[in-house]
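Here it is, the structure, as structure tokens.
Excluded from the complex is one protein chain; the other protein chains are retained at their positions.
Going by the order they are written in, the chains are A and B; count residues from 1 in each one.
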Amino acid sequence: MSADTEAEASEEEVQSEAEAPEEETAEALEPDPVREALRDRLGAELGEALVATDLASGVQLTVRVTAEAWRTAGLVVRDQLGCRWFDFLSAIDWLPSPYGRYEDDGMTPPSDPDTEIETGIAGGETRFQVFARVVDTAAHTDVILKTDVPDDTLTVPSWVTVYDGADWHERETWEMFGISFDGHPALRNIYLPSDFEGNPLRKDFPLIARIVKPWPGIIDVEPMPAEDEEAAPDEAASKESAPEEGESS
Amino acid sequence: MSQILGVELAYWQQSILRSVGVLLAVLLPAGLFVQVFLFKMMSFMQSRIGPNEAGPYGSLQLLAEVGKFLQKEDIVPAKADRRLFFLAPYIVVASVLLMYVAIPFGPEAFFADLDAGIFYILAVSSISIIGILVAGWASANKYSLMGGLRAAGQLIAYELPMVLAVVGVVIQAGSLNMFDIIRAQADGSIFGFSALGNPFILTQFVGFAIFMVAAQAELTQPPFDMPVAESELVTGYMTEYSGLRFLLFFIGEFASAGAFAIIASTLFLGGYYVPGLDMDASYMNVVGPVVLIAKMVLVGFLIFWARFTYPRFREDQLQTFAWTVLIPIALVNIFVTMILKVVF
Partner (left out) sequence: MTAVTDREQLRYVAAQAADARINFEIETEGMTLNLGPQHPATHGTLRIVAKLDAEQVISAEPIAGYMHRGYEKLCEVRTYPQVTTLINRIDWLGSFANEVPFILAAERLMDVEAPPRAQWIRTALFEMSRIANLVLFAGDTALQLGGQTAAFYGFRDREYVLNQIEAVTGGRFHPNFDRIGGLKDDLPKGWIADTKLAMEKVRSFCDEIDELVTGNEIFQIRTRGIGVIPGDVAQSYGLSGANLRGSGVNWDLRRDAPSGMVHSELDWKVHVHPDGDSFSRWWVRIQEIREASHLVDQCLDGLPSGPIMAKVPRIIKVPAGEAYVQTENPLGAMGYYVVSKGDLGPFRLKIRSASFNNVSILHWVLRGVYVPDIISILSSLYFILGDIDR
């Protein structure tokens, strides 16, 4: 098993770098009949709606469908492919973050942020993508489905009638990304207070904690005992930043 | 109580003795149970040590607890019905105090010798239900209300098995008077062997079992502690009480545990009678209470052992258990007792 992961991981790298959203990606070094069968079945059922696939042999099958066919795809994987176990549903915002990311970056956005969107496995044409994973617990197979969210409406059909568990996941995606789900009975906040404004997981929503207190928090250098007698009170202030430091090299 | 150890007492001396006596009689079992069973025995059963800071081996923990409760802030919920809120703990404590009045501690050491002793005790123990209901209602808290309602249903339901269990004893003793019951046990004989008397636990073992189960429920102890179910209702009807009022509930709970244990030892284990000692001698006024307390501790051990071990019933299961299991068994017990009493 471990040898396989090595082979496919390198395979996966090659695939993700090759930009070919319309075609099926290259075959793996080792054939994966189970996942290939799934992919072919999906292609047969969905036809035009299946936009792209990515098969990492022995590891993962990812398919991308059109937004209109999102719910149909869910029904297909549930009924035709027998994937009845619902894993998760969420979204990816492909816009590069205009804010700094690490310790040495400032958190103020640059004047000309990089807005080029580069999407990942199985391609993509929009800024937001909704993705979900389902599993067939009897046959031990799984599929990751992705779809492009239309930039103008930011709406995809809801999976609530397909999988019961999608209810909470769609609510979370709605509050974190602002993507609406057509057909969901009650889209409302699940984590955040109901008067919260904004969609936190979008890349253009700043991580306020970093702006308020830039990394790594208030630096408090405790002076040597001989030099300064009144060093004690400031100790508590630097403790707030301690959990963030973790294990840095 | 006109004389103790041969000394003639004036009426005012008797009154002082009675007042001090009833306080002692109530607080001593409560304190004993709390300190020994709740603090230490429960801790040892749960593989921990328990309070060991206050005094040697934590023996003064009780004092510390009382002091802590007395100095707490008196919090009354804003929407609570103030008069009822204040009244509730006193009703419960009053019920317990009244229970101790009819208990025989010795041939002359008693507060009142009532002809309908045990009947009076059972009747008066029901007054605490009113206190609990009032506490649950007056707290203006949904958890308390639910706890109070559950308590009312449960306590009323378990009154019946308790009464029926006692009826068996009464039939065998031939009287409701507590002293007569003790005398019947002392003078009785087991198949002709009269050295040990005839404690009713031997013949009324079914009654004893039912009485213990019903007493557990009357005290709202696990497995019957739905009204005080900590994991759901926080503390049920006592949730909003703090400080002195909570202390009163607490004392009431453990004092009534003591009362039921004393009643069980009187009805089933022979009360203050010890085989070998003359029941009516005047030194029994001092030895008797000690003997009774010892028996109370034994019975209390059973009560608290069950408390720490079992999960709790759901209240509908609890009610089903009372009405469809305990009461029929108690009735059968009465039948058999009646028949055997006539036959033998």
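Going forward, a residue touches a chain if its C-beta (ideal position, glycine included) is under 8 Å from a C-beta of that chain, and two chains touch if they have at least 3 such contacts.
In this text the structure is predicted, and so the values were computed from the model without any measurement.
Chemist: Just to verify: which one of A:E45, A:D87, A:E125 or A:D204 makes contact with the chain not shown?
Modeler: For the chain that is not drawn, the touching residue is A:D87.
Chemist: Write down which of B:S15, B:S126, B:S194 or B:Q317 is the residue touching the left-out chain.
Modeler: Counting the whole complex, the residue in contact with the absent chain is B:Q317.
Chemist: So one chain is hidden, and I want to know which residue out of B:P222, B:G252 or B:G300 touches that hidden chain in the complete assembly.
Modeler: That would be B:P222, which touches the missing chain.
Chemist: For review purposes, identify every residue of chain A that touches the missing chain, sorted by number.
Modeler: Against the left-out chain, chain A lists 1-2, 5-6, 9-10, 12-13, 16-17, 59-60, 62, 84-88, 90, 92-93, 97, 100-102, 118, 120-121, 131, 133, 137, 140, 142, 144, 163-165, 167-169, 176, 189-192, 200-201, 207, 210, 244, 246-249.
Chemist: Using the document's contact rule, name the residues of chain B that touch the chain not shown here.
Modeler: Here the touching residues of chain B are 42, 45-48, 142-143, 146, 222-223, 225-226, 229-232, 234, 308-317.
Everything below uses one rule, namely that only the chains that are shown with their structure count from here on.
Chemist: From the C-alpha centre of chain A to that of chain B, how far is it in Å?
Modeler: 63
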